[in-house]
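A single protein chain has been omitted from the complex, and every remaining protein chain is retained in its original position.
Chain lettering (A, B and C) follows the sequence in which the chains are written, and residue indices restart at 1 in each chain.
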Amino acid sequence: MIKVAIIGASGYTAWETIKILLRHNQAQLTYLTALPEECGPVTEIFPALRGRLDLNIEPVDLNKLSDSADVALCCLPHKVSMDYVPQLLSAGVKVVDFSADYRIHDAELYERVYQVPHTDQANLPRAVFGLPELFRKNIIGADLVANPGCYPTAASLVLAPLLKEKIIAPDDIIINAISGASGAGRKAALPFHFPEMNENLFAYAVGSHRHMPEINQILADFTGTPADVLFQPHVVSIDRGITETIYCRPLMNIDQQKLSDLYHHYYGDEPFVRILNTPPKLKDIANTNFVDIFATVTGGKVVVFTTIDNLVKGAAGQAVQNMNIISELPETEGLLS
Amino acid sequence: MIKVAIIGASGYTAWETIKILLRHNQAQLTYLTALPEECGPVTEIFPALRGRLDLNIEPVDLNKLSDSADVALCCLPHKVSMDYVPQLLSAGVKVVDFSADYRIHDAELYERVYQVPHTDQANLPRAVFGLPELFRKNIIGADLVANPGCYPTAASLVLAPLLKEKIIAPDDIIINAISGASGAGRKAALPFHFPEMNENLFAYAVGSHRHMPEINQILADFTGTPADVLFQPHVVSIDRGITETIYCRPLMNIDQQKLSDLYHHYYGDEPFVRILNTPPKLKDIANTNFVDIFATVTGGKVVVFTTIDNLVKGAAGQAVQNMNIISELPETEGLLS
Amino acid sequence: MIKVAIIGASGYTAWETIKILLRHNQAQLTYLTALPEECGPVTEIFPALRGRLDLNIEPVDLNKLSDSADVALCCLPHKVSMDYVPQLLSAGVKVVDFSADYRIHDAELYERVYQVPHTDQANLPRAVFGLPELFRKNIIGADLVANPGCYPTAASLVLAPLLKEKIIAPDDIIINAISGASGAGRKAALPFHFPEMNENLFAYAVGSHRHMPEINQILADFTGTPADVLFQPHVVSIDRGITETIYCRPLMNIDQQKLSDLYHHYYGDEPFVRILNTPPKLKDIANTNFVDIFATVTGGKVVVFTTIDNLVKGAAGQAVQNMNIISELPETEGLLS
Partner (left out) sequence: MIKVAIIGASGYTAWETIKILLRHNQAQLTYLTALPEECGPVTEIFPALRGRLDLNIEPVDLNKLSDSADVALCCLPHKVSMDYVPQLLSAGVKVVDFSADYRIHDAELYERVYQVPHTDQANLPRAVFGLPELFRKNIIGADLVANPGCYPTAASLVLAPLLKEKIIAPDDIIINAISGASGAGRKAALPFHFPEMNENLFAYAVGSHRHMPEINQILADFTGTPADVLFQPHVVSIDRGITETIYCRPLMNIDQQKLSDLYHHYYGDEPFVRILNTPPKLKDIANTNFVDIFATVTGGKVVVFTTIDNLVKGAAGQAVQNMNIISELPETEGLLS
């Protein structure tokens, strides 16, 4: 039984992490921290936890962290996280960081994309990228895991085998993505006000979404050659879930059966990847850590349909999967039920 | 063709009013005003109006109002409205006011309920209560109409005939009301943030909703005897529409047929009241000015089901209905299509 | 570790039961049955189960049942269930039955309400009513449990203490209930077709819902005196969850604090009842086995707000709770995470 702290326990990814840990038989939540104004009983922030979790959210205290936790799941936002992670590490806990701060290897690229100085470059080389289906070997034994972004998780799992096997052109890839509104976080704002967002769907971040360089880096790391994707996200009036429809130009003769074989070859033993033979439905992965994939060839393109729950495989579930790996627990613990 | 101004043109009731006026063949929108920070092309506030309305929202100017409008539809919030209405009247326009500021005859009661001093008591006696189905005679010829609240509109139309005919006890009336989330207005706040509000339903304002005294006053005005209702609102993850299920103790032998006859007697000629013989569905009144009513007797109670669109018959539609009356236009113009 | 069969494994309550059992550490799903046309891999009926459950749904075979299960959770619909339950019992398994067939003690009353002959009256006395918070003592040791209806669960837990302590009049109780659309089951029909049901809300079963006599029976059983409630359900465009707002006439001087004390007295030790001091929100109980209760006094009435998830505490969760009790497992196992 490992002991787990959540740093930044007031947002949707923390909430989802808590729910997963309540089902986890070999991990125990021991410590929740947040900004002073968000402290108090966790049930005041998340009333749905009444009767399920009796913990206070407290201001972070490194001594207490050190005493009470083996692993810290750091749910702080981008830019804030890198102020805390070095302290968490120095307190002697392993860290799975949900933010983007340790995902991009190249500090300069990070700074260009996120428009802030990277203030913890010392720990960048220490961070491993936490996409187990592609980089499991690196994750084992790590003490700092950069948990992937939601969109990149789905896109990269689809594209990595196709690029590795040189089935598709690396510079002609279109990722049309649609996310539920929880992807925008828990801060109230007019575009996400219920009467505005309900029964609505729109594209955003045209040509500029921060997940684009992350996807390119994952694919380059995995395949050894650079990739350059066109990634276009949309948001829709659904609570949770991401659908990505990915269009690629094939470099060889390929058909649906061979694509199915390819994915079975790469992911057939993966507990959280499901290879389908019809397009996946968003609701079938809601509240799960699964990635559903259906690939086919049509109109001269390789077209792949994939779905994940942005809060689970796209955040909290994958973080627990990483936590399991670095804590030498069964990788699926807490995540299949 | 009358000329119409909207004062406070940045919220949901103004938006709905604009849409109705675009369908109105005898009224023309000539002037839109709002706070300085909300000014500019109306299509910046409401992009859906591009190609339909080419007007700027401007800071209010009484001379311009005087020149450009016959009627002002004042969509300002409670407490703000009474600062503007006297000026609008002095500019020589007729006013339909959407706020609560002129609904309660008794300034002391208003001040107790709304917790502010009433700063325009001089105009209170001038204001008529704009529920045409009950008070049409008063409205004709008026130059200041207090447009009713959304919940009171539905409840009062149901209860007035029952109380007038002494069919039910005036002190044992339960109004269970459920509103779509647009009823909360256009200001972003956590409880109405999409991921919080979606797939949700909850009660609010227990024992204290400001519409309770308004309902009591309407019923007393119409029947001549005081009423005392228990009004309990809820909000649900739907854009628009109010469902009220009203439970009353009968004082006489009554059945569904007699209730149907009663409502036909009172409202048979009303263009916006529909007497049904099954429970109304919310979606059937969405985007319309109708009030649907189904009354029956069960479990020893008179039970009445009613639905209105909170933004139409509960606000903008009723305001246009009142505008039509005071402008001597056909009452249904713009409201049946 | 007990072995569990699900009889009638193709609807929403079976689906929910499967999900709960996947989290249950002391029960294992061993056998799924359904009508022949619904047989095959469970993942064909519920694609969301791919990767989580590798079982076939098979036509029921009593020998196989006998060999493979200790308990049968019978998710068959009303009227069908009583054809199977005697066989299940004779196969030597304990049964928790989700249907209404064993809920009503009085076969004549059942026949009047459900409009069919009761074909298994022999087992009626053997059946205990599975509302643990009120009848736990009866349930322990039982081998046939009638799992309560969704609406009655919430209403009865609210009303039982009020009636037992003679705080309210037993013949002046109004239950205004609103359910998510999954309450209507999995059979496609026009009123529940997405474009019809979405953004909609309506009352149904006026004066005639089958849960009314069930509620009255529970209350009479618990308090020893008859009750007669007015129960009015509505359905809303939400997946899951029931909100009941219950209005009662007090027989004594009572206030919010005393009501809170009362519920704490009755349910303070109950793991699935949460006593709140503000109205509960539907989303806070979604996917949980909790009953949230907030009681107050307003407008001369005791008003109680309660929420449950119709598929969990209203069906599958409560069934597992009952299964735990009759199997001598910890009552909360599988239900708090």
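Throughout what follows, contacts are C-beta pairs under 8 Å (C-beta built on N, C-alpha and C of every residue); 3 or more make two chains touch, one makes a residue touch a chain.
As the structure is a prediction and not an experimental result, all values here were calculated from the model.
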item: Which displayed chains the hidden chain touches across the whole complex; value: A, B, C
item: Of B:99, B:288 or B:318, the residue in touch with the unshown chain; value: B:288
item: Hidden-chain contact residue, picked from the options A:41, A:185 or A:279; value: A:279
item: Absent-chain contact - pick from A:178, A:291 or A:315; value: A:178
item: Positions on subunit B where the hidden chain makes contact; value: 19, 22-23, 25, 47-48, 50-52, 199, 271-272, 274, 276, 281, 283-288, 290, 336-337
item: Subunit A residues that touch the omitted chain in the full complex; value: 171, 174, 176, 178, 196, 199-204, 206-207, 228-232, 234, 236-241, 243, 245, 247, 279-283, 286, 296, 298-301, 303, 305
item: Residues belonging to subunit C that touch the chain removed from view; value: 12, 180-182, 186-190, 192-199, 237-240
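Keep this in mind: only the chains that are shown with their structure count from here on.
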item: Chain closest to the middle, measuring from C-alpha centroids that were averaged per chain; value: C
item: Copy pair subunit A, subunit B: interface residue numbering same or different (half cut); value: same
item: Where subunit B and subunit C are represented by their mean Cα positions, the distance between them in whole Å; value: 40
item: Separation of mean Cα positions, subunit C and subunit A [Å, integer]; value: 37
item: Touching two or more other chains - residues of subunit B; value: 196, 199, 237, 239-240
